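Below you'll find the structure, written out as structure tokens, and then a few comments.
Take a look at chain A:
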Amino acid sequence: MSQSSHLEPVVNKAFCKGCGICIEFCPANILEFDEQRKCRVTEPEKCIKCFQCEMRCPDFAIELVEKGEKK
Partner candidate 1 sequence: MIGELTNKYLRMDRLPHMWCPGCGHGIALGALLRAFDRVKIDKDKTVILSGIGCASRAVGYLDFSTVHTTHGRALAFATGLRLLRDDVKVIVIMGDGDALAIGGNHFIHACRRNIDITAIVLNNQIYGMTGGQGSPTTPQSRLSTTTPYGNFARAFDFCNLAIGAGATYVARATAYHASLMTELYANAIKHHGFSFVETFTQCPVNYGRRNKFPDPASMLKYMKDISVPFKVAEKMGSDELQGKIVIGELIKEKEDVELNEVVRERIMKFRGGAQ
Partner candidate 2 sequence: MSAKLVQGNEAVVYGSFKAGLKFFAGYPITPSTEIAEMCARDLPKVGGVFIQMEDEISSIAACIGASLAGFRSMSATSGPGFSLMQENIGYAIMAEVPLVIVNVQRMGPSTGIATAPSQSDYMQVRWGTHGDHPMVSFAPFSVEECFTEAIRSIYWSERISSVVVLLLDEVVAHMREGIDVDNIENILEVPDRGPFPDEKGSFRPYKVDRDKGAKLPPLGMGYRFNVTGLVHDEMGFPVEDPEKTGDLIRRLHNKIDAVEDEITSYDERYTDDADVIVISYGSVARSALRAVRELRKNNVKVGFFRPITVWPFPSKRVRELSKKVKNIVVAEMSMGQMVLEVERSVGDSCQITLLQGIKGELITPDNIYNTVSEVISK
């Protein structure tokens, strides 16, 4: 995780059920609901790679992946 600057949060909208947990727990406040009430990453460059979203998501819908990796 110390080598994590190359990672960014990506949402899998097919899995996201809009529960809001990741949005509540993101310390950097860069997650919000989109118009379909799915999670959206607003400012990925401000992600602090704490992995809370990935660990707390019940649906495997948000993940820190290599920058530029297609989901």
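Everything below uses one rule, namely that contacts are C-beta pairs under 8 Å (C-beta built on N, C-alpha and C of every residue); 3 or more make two chains touch, one makes a residue touch a chain; residues count from 1.
Criterion applied: all candidates are chains of the complex that A comes from, given by their letters.
Quantities reported herein were computed from a predicted structural model and do not represent experimental measurements.
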| item | value |
| --- | --- |
| Touching partner of chain A in this complex, picked from 1 or 2 | 1 |
| Candidate 1 partner contacts - residues on chain A that touch it in the complex | 14-15, 17-21, 23-25, 51-52, 54-60, 63-65 |
